[in-house]
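Quick one: the structure is below, and I'll ask about it shortly.
The complex appears here minus one protein chain, its other protein chains still in place.
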Amino acid sequence: MIIELKSDVNDAQANKLAKELLAIYMNRGDQKLIVTSSKMKGVESHYEGMIEAIHVFDSDIQLASRDFSKSTIPVKVGEVTVGGNSSNTLLIAGPCSVESEEQIEDTARFMKSIGITALRGGCFKPRTSPYSFQGLGEEGLKLMASMREKYNLSIVTEIRDATHADMVIDYTDVIQIGAKTMYDHGVLRKAGKSQKPVLLKRGFGTTLQEFVQAAEFILSGGNPNVMLCERGIRTFETKTRFTLDLCGVAYLKEYTNLPVILDPSHAMGHAYGVPDVTRACTAMGIDGLIIEVHPDPSVARSDAAQQLDFSTFGALYNSLKPIAEAVGRKIV
Amino acid sequence: MIIELKSDVNDAQANKLAKELLAIYMNRGDQKLIVTSSKMKGVESHYEGMIEAIHVFDSDIQLASRDFSKSTIPVKVGEVTVGGNSSNTLLIAGPCSVESEEQIEDTARFMKSIGITALRGGCFKPRTSPYSFQGLGEEGLKLMASMREKYNLSIVTEIRDATHADMVIDYTDVIQIGAKTMYDHGVLRKAGKSQKPVLLKRGFGTTLQEFVQAAEFILSGGNPNVMLCERGIRTFETKTRFTLDLCGVAYLKEYTNLPVILDPSHAMGHAYGVPDVTRACTAMGIDGLIIEVHPDPSVARSDAAQQLDFSTFGALYNSLKPIAEAVGRKIV
Amino acid sequence: MIIELKSDVNDAQANKLAKELLAIYMNRGDQKLIVTSSKMKGVESHYEGMIEAIHVFDSDIQLASRDFSKSTIPVKVGEVTVGGNSSNTLLIAGPCSVESEEQIEDTARFMKSIGITALRGGCFKPRTSPYSFQGLGEEGLKLMASMREKYNLSIVTEIRDATHADMVIDYTDVIQIGAKTMYDHGVLRKAGKSQKPVLLKRGFGTTLQEFVQAAEFILSGGNPNVMLCERGIRTFETKTRFTLDLCGVAYLKEYTNLPVILDPSHAMGHAYGVPDVTRACTAMGIDGLIIEVHPDPSVARSDAAQQLDFSTFGALYNSLKPIAEAVGRKIV
Partner (left out) sequence: MIIELKSDVNDAQANKLAKELLAIYMNRGDQKLIVTSSKMKGVESHYEGMIEAIHVFDSDIQLASRDFSKSTIPVKVGEVTVGGNSSNTLLIAGPCSVESEEQIEDTARFMKSIGITALRGGCFKPRTSPYSFQGLGEEGLKLMASMREKYNLSIVTEIRDATHADMVIDYTDVIQIGAKTMYDHGVLRKAGKSQKPVLLKRGFGTTLQEFVQAAEFILSGGNPNVMLCERGIRTFETKTRFTLDLCGVAYLKEYTNLPVILDPSHAMGHAYGVPDVTRACTAMGIDGLIIEVHPDPSVARSDAAQQLDFSTFGALYNSLKPIAEAVGRKIV
């Protein structure tokens, strides 16, 4: 249940009420909200004087629910708005991992040259084996930051765990929380205390309900700038790396108010299928795409099979424009 | 292994060789083929005089493999070709079940009026409960056949099991084999003896490997006119009915030579998401779509939640044209 | 809803009522039942004179529900009863496929020698590839029948599809319906018309709800002798062939009244794990086990990896007895 408080209720009163209801109080400036468990369906009558409106929900998808906000919330990534009144589909691209200055600068330069505004690149890699490349760490973050300065790109990089969350939040423009990290309360709470946009990926074993509830941790922590990213779920099919859940995307568009970003690279896991699947994603009418691109995928230190080379990515980028247009969207 | 025989080898010789190799002999008119298990990688030297060429495979996807036929095979549905040199995306539409003459005629008339050429409608329904509507049976087939006569539509209807397979094959233009029937050897073998086009759906628990191998039953039985239909797989996600596997579609396009048809209705299971998902499918550059449409979904006797009404379907149909065009395809 | 009719209602009256309710009428001798859709929760008052009792259900699991019959129904396999008042755990064993007279006779003789009473052996194999061994067909059925005569064993063999269902039902003692066939209405209806015990396997992509509903086809067709067989479901894990669902077995024991048989061989898919998993199954307190055993697994024409040799099986059999005893059961 979300209780909108009257504007004359002060923080002390609000906090007292929240405590009584075992609930979370959020002062959003223009809105003062108390969010309780969704099992609570109303308040005792003596509180009514403090209350502007009450929103009741059938699950703990509350702040993210389209029943709470009819329109998709706007999130600013650099100078680009996704969601809100925009009809933008933001294209984020770059390598899986930052590997060297040359590699990331080649990529940044190419992205800039074709009009891309947001550069991805992982520095703390959540690898499944301790014996493979773990990322460049802070050295990678510095390289990403210098690409932002040199090429005026928004940078998107991933927090692996809470031990370096503050550092990543400090350097990055978009806080990426990956599929393996999305249940990490330490990370979710830190992202909730920032105001930077968050790209929250769905875990590959995560239901849509749990996924959006993870977003609620960030939203209720005080950061309204959350984008949901579907990147493929794990199924019995192994010819492809994961199974991109576009039916689930239709659900997210219908029932939540957060922008939706799609990651066809991790879902497909093989470069040959990325262009077709990316075109499919674009035709869904979504708010963004994140694609893995590498100057020379054959030597990439992680995700070599699925990264596109510049030429394939350039051709793909051009092919997306008329599709986006056909569904009333614009690739930015 | 597929052995292409020299044209002067006669059927008796070919059958003798097939028997020795525990293999299947197919006289395709222009080609005489022997198909062995893929575990066999060559033949003894004394057979070489009979052999034009040998194709070796790493799995039992053989006749359907793109390594055997570089281009997608053409299949004719009425006057429309899918696959081959065409760039057609065939739109098949109609109700889940034929329920009454009025219902199917309303639908047929509407489809004709907007330019649709292929009408779906189930008569033998593979329901999961014995206590729900099981379809009109032969009465339904007669209604479908009369729609073909009156409106010049190709009709697409489903075989539920081998007990009525001959009857359905006799009436229909496209033999539909559903997700629950695709392992049914009785049905696959009967479809293999026909020359009518077959729409073979992937089971919801079926790997891509098994799915294409089911097509091999039909192909090796003598019927080259097989279309593969992805309609959603069963995963842990239950907000939607199934999970449409577009990564799997990318695999099928890359590795098989059969036309690919997509069924967004069964995957999504809820009308609200069908338009977006259908647009995504179209942008994949596929050979066809099959969509459930009903004059009044709220009273449908099966799949009520997922069928589109005429107005929604008409709008969707129009929105598909520019997307198809953007990927070099034409909706027919 | 199940309506128990008064004993003086005759078949004509009962059939008339069933027709009015779009329901199924069953004269079980001691009980006259009408089974409607579970959506129906009551009847109009003028029928009340015909009605002894009404059972209302929340899903189409009705005849199989423990709310309808408090105790597990008894099913006789040869001279052995499973379910009912028995505390038997019936051990069915034998090869995946009947391959030759020598192979099946070696097996039958061994089984007899250690006290096994039920012999499995497939004759019509639902293979996923047309290029692998498809079973001996009727020749295999004859071999199985002759093992019954010679060694006084109950024989258990599988129907692949409706085209040979009558033949298999004629030869066999237990009608096995496999994981790929369990949605086959042609087969389910034929099994429903027999009185022979049916071993119905769960499909690997089938929910428990659908599985028990498939049993309802047989039960409502007139055959009360249905045993449910869990044999592993398909999940994302590929180190083992399938994932045996023992939590699901706990559900079946709690909510249905049908005996439960477990198939660890197909679930595990590798001989090394079959003994441990079989012991686990036994400790669940279930009504039967079906295990694949072959005189020489290394040369088996199907499922070679998972079949046990005689020595391993003999040792396993002995190890099961104290476990069964610990849970109040007896291996028979």
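Each chain carries a letter (A, B and C) given by its place in the written order, and its residues are counted from 1.
The working rule: a residue touches a chain if its C-beta (ideal position, glycine included) is under 8 Å from a C-beta of that chain, and two chains touch if they have at least 3 such contacts.
None of these values were measured; they are calculated from a predicted model.
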| item | value |
| --- | --- |
| Omitted-chain contact residue, chosen from C:Ser69, C:Ser132, C:Thr235 or C:Thr312 | C:Thr235 |
| Candidate in contact with the missing chain, chosen from A:Pro95, A:Gly121, A:Gly140 or A:Gly203 | A:Gly203 |
| Full-complex contact with the absent chain, from A:Met111, A:Val187 or A:Met268 | A:Val187 |
| Absent-chain interface as seen on chain B, which is shown | 234-236, 238 |
| Touch residues of chain A, complete complex, unshown partner | 23-24, 35-38, 60, 62, 124, 126, 128-132, 160-163, 180-181, 183-187, 189, 203-206, 209-210, 213-214, 216-217, 220-221, 233-234 |
| Missing-chain contacts mapped onto chain C | 205, 207-209, 232-233, 235-251, 253-254, 267-270, 272-273, 276-277, 279-285, 319, 322-323, 325-327 |
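The rule is short, and it goes like this: only the chains that are shown with their structure count from here on.
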| item | value |
| --- | --- |
| From chain B, the most remote chain by mean C-alpha position | A |
| Centre distance in Å when chain B and chain C are each reduced to the mean of their C-alpha atoms | 32 |
| Centre-to-centre distance between chain C and chain A (centres being mean Cα positions), rounded to whole Å | 48 |
| Two or more partner chains touched - positions in chain B | 205, 209 |
